[in-house]
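Below is one structure, written out as structure tokens; comments come after it.
For this depiction, one protein chain was excluded, whereas all remaining protein chains were kept in their positions.
Note that the chains take the letters A, B and C in the order they are written out, and that residue 1 is the start of every chain.
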Amino acid sequence: MTPEEICQKLQSAGIEVTYHDTKPDPFLLCTLQSYKQAALTLRDDPDLAFQSLMSLTGLEWPDYFEVASQLISYQKEHRVTIKVRCGKDDPSVPTLSDVWTIAEWHEREAYDLVGMTFAGHQDLRRILLPEDWEGHPLRKDYSPQERWHDISLTSEPPKTTHE
Amino acid sequence: MIALEPYLDLIISVVYVVGIVLFLSLFALFATWLERKVAGHIQDRLGPMETGGWHGWLQPIADAIKLLIKEDIIPAAADKKLFKLAPYLVFIGSLAGFAVLPFAANLIGSDLNIGVYYVIAVTSLVVIGILMAGWASNNKWSMYGAMRSAAQMISYEIPVALSLLIPVMMAGTMSMVEIVDNQAGGFWNWYVFRTMPFSLIAFVIYFWASLAEVNRAPFDLPEAESELVAGYFTEYSGIRWAMFFLAEYGDMFVVSAIAATVFLGGWYAPFPFLDIIPGPIWFIGKTAFLVFVQMWLRWTLPRLRVDQLMYVCWKIFLPFSFANLLLVGLWVVLKG
Amino acid sequence: MSETKEIHIPLGPSPEKWDLLSKGIDPFGDQMILQMGPQHPATHGVLRLELKTDGEVVTKITPYIGYLHRCFEKVAESVTYPQVIPYTERMDYLAGMNMALSYVLAVEKLREIEVNDRVETLRVLVCELNRIASHCVAIGTFALDIGAWTPLLYLFQVREHILDLLEELSGARMLFNYIRIGGLAHDIPTGWIDKVREFCTYMDPKIPELNGLLSYNKIYIERLAHVGVMSQDVALQYGITGPNLRATGFDYDMRRDAPYSGYEKYDFQPQIGAGEQGTPGDCWDRYIVRVREMEESLKIIRQACDRMPEGDVKETIPKSLRKMPEGEVYVTTEAPRGELGIYLVSDGTDKPYRVKARSGAYCSVAAVPAISLGGLIADLVAIVASIDIVLGEVDR
Partner (left out) sequence: MNATYKYFRDIYLGVTTVSLGMWITFRHFFMPTITVQYPREKLIYPPRARTELRNAIESCNGCLQCARACPVEIIHIETAKAQDEDNAGNMPDGKPRKLLVLTFDVEMSKCVHCGLCVEVCPTESMHWNNEHEHVTFTREELMRHWATYPPEEVRRLQERDEILKAEKAKQAAEAAAKKAAAGDQPAPKPVSKPAADGAEKPAQPSAAAATPAIEKPAKPESGDGTDSPQKENGKEKA
């Protein structure tokens, strides 16, 4: 099935989802309310049968945060990207970790690097950065802290010949 | 002039002991070099080549100097007394085995009439030292190594002892010298070939079980570097670490030497006309060959898991040794 | 290395604990917390596994990653599109070509660049060579963790041959920067194809030798069969891909089922685990799938050598990548450690807006607790080795 057909299928199941025909890869945009339902339908509907979550990415846009998940169905041989957006004032998205287990780690990474939270996540800790790191590096306005414990994080500018 | 007569025995003993310690150290040094060379050539490499010119033969000396001048680190949380004591205990356990190794008919520390029994008893001392090292280090990996070592060495004592019983039974004595003397006159008289196939099986079982005794691959679980970092000597460094190393190679020599003594005719040549070559050379040669096989095995085989190690001991080696013992006993009785 | 927490030894059981004790349940949590890593010989770099052990039995595993985090995604946002390629290769440094290919395909899809047949064939050729090199390390270190040293060295000889070939082609041994957006950095040097053929003939007897020395060794089989069984359900739940997924008996190979870069033109058979020596999806299956995959890669390499078409490898390299079309793209390729997915978002400038790399090894590490509970420490070592992780790819 093409992403467009998948979108129609979801819509016919009464799930609020819109199809965005961006180039080169289109995506389906869910609302915060329909996100979990859409994920469950995508997994459990025998025509869709998205067995596996390939990737889950957190993105920061100027006005909102976005979570993009790539799904794959080996059985039906199709792939789709679903997205959900949340406001910057309350960057919280429902978790998918009870739909696909690996989402737990991907969501931890998104939390760690982008700083959105996932409602219902069992174990939302930092995963790549140390527990006591300040800030979320993939935010566009991020600037690294100067010291972490006793380690200076700012590098000296190199000594060139004539400076 | 002071009468040396009363002290002669003592002087000879002291000289012998010093000689053995020197021999052990030299052998261990040589064995480390050999090990690296064997490993290298098995793996299409050269091994050490730089120190000393010819094939890096001075490499072990360089290593020894390095280890001697290294800092001796004792962890703050260690049980210091035990920590310091353990390597010596392990070393002594290995050294004591040399007392009854018959390098030649009259070149033996002490020809005990219970020589074989003594060796089995004294090599078990090593396990106390290892357990001590593992406990005193106060490191969990060391502890695991020590526990594994204890379990393994105590289990493998049994097949080792049972296999050694077979030549003892055939010779009717436990004295090392007498056992060797019974094998004089060509390789067909060696115990390993006497009661084919039983004694051969006994020899194979002894050899494999002795690998576990000395913590060599494929039974090197106590020091499995991929699992336990370095096992019971994780926390050791410098000369104390070298002690463990020395003891390991000393143990390798001892178990191989016992195999050479009781199964392979000790200091006798395979053919009587070759007996013009001195006995110690044959003895050390046979032992060195077995040490080489130990190394060869190490660089070929993967390591067993703890439960499989126990399986091999209790379910394969033990029943086979028992059956062997029974059949050889029958053979001895029937032969009269 | 040693954990500061003391082993908790209570003085006497409290009444409720006594109750549990009388029912045969150990109430004390008489278990040891063991920190395996970050610097541990068997964690293939810097992975930390916090274990709870009952004797040698592992009862709880918590993986901690991030010790090799190099901010690939952040760096990629601050450099231009071609400059990202050297960084991608540092993710899985054992398979740089495969890493770069995924990223380059993503940019090409975004920019709508069609490369010619020669470029595609050469890309397939170098990726398969690199796959063999990568599997050599995977298998070698696997054997090393099980305690066999020598296969590692034999396999490194094979790898060395491949690295020599790739060095001659690209100029570097590990971090090639050879595959470029829209083409390749260089055409092949003269006589290179013959050297690749020579390598194939050199490689042919190596795999039977490996099988004799290691694969069918009884001790090795005993260590791996029935250990760390990964069921297909677990694999799908954890998004496991690549050889680890195929080892569970799941017949899916991107190169055959969703071909990219012209893989549909080659004749090869994806290898799946069948539980030959134990249960499907156990460590031995994961091992043997990789061994057989090397043979299949060899087949592809031979075919690629034979069909090497003519063409200009720099023909379609864009003059400037200043202006990229806006949009987003998700491209996956079959890297040696599972699918490498690159999710690329462009905002029209010369730098990517967001690059996410979805790596196979990341998911494999996540699945470690699910497949290794209740085993011994030695089994855990085997499992960590069998899922074949490169921490550079896990932490990125």
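One rule holds in what follows: contacts are C-beta pairs under 8 Å (C-beta built on N, C-alpha and C of every residue); 3 or more make two chains touch, one makes a residue touch a chain.
It should be emphasised that the depicted structure is a prediction, and the values quoted were computed from it without experimental measurement.
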(request) Check the options C:Gln83, C:Asn116 or C:Ser231 and report the residue that touches the missing chain. (result) C:Gln83
(message) Considering the complete complex, identify which of C:Val57, C:Ala172 or C:Val291 is in touch with the unshown chain.
(response) C:Ala172
(message) Across the whole complex, list the residues on chain B that are touched by the chain not included here.
(response) 38, 40-46, 49, 296-297, 299-301, 315-316
(message) What does the interface between chain C and the hidden chain look like in terms of residue numbers?
(response) 79, 82-87, 150, 154, 157, 160, 167-172, 175, 177, 185-186, 189, 209, 212-214, 216-219
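Assume only the chains that are shown with their structure count from here on.
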(message) Of all the chains shown, whose C-alpha centre falls nearest the centre of every protein C-alpha atom combined?
(response) C
(request) Please compute the C-alpha centroid of chain B, do the same for chain C, then give the distance between them in whole Å. (result) 42
(message) Centroid of chain A to centroid of chain C, CA atoms only: how many Å?
(response) 23
(request) Could you tell me which residues belong to chain C and also touch two or more other chains? (result) none
(request) At least two other chains touched by the same residue of chain B: list those residues. (result) none
(request) Give every residue of chain C touching chain B within the complex, in rising order. (result) 1-3, 32, 34, 40-42, 56, 143-150, 153-154, 157, 213-214, 217, 219-220, 222-223, 376-379, 381
(request) Within their complex, state which residues of chain A touch chain C. (result) 22-25, 27, 51-55, 57, 59, 68, 70, 74, 77, 79, 81, 100-102, 104-105, 113, 126-130, 137-138
(message) For the complex, give me every residue of chain C touching chain A.
(response) 65-66, 69, 71, 73-74, 77, 109-110, 112, 236-239, 241, 250, 252, 257-258, 325, 327-330, 332, 339, 341, 343, 345, 354, 356, 358, 362-363, 366-367, 370, 395-396
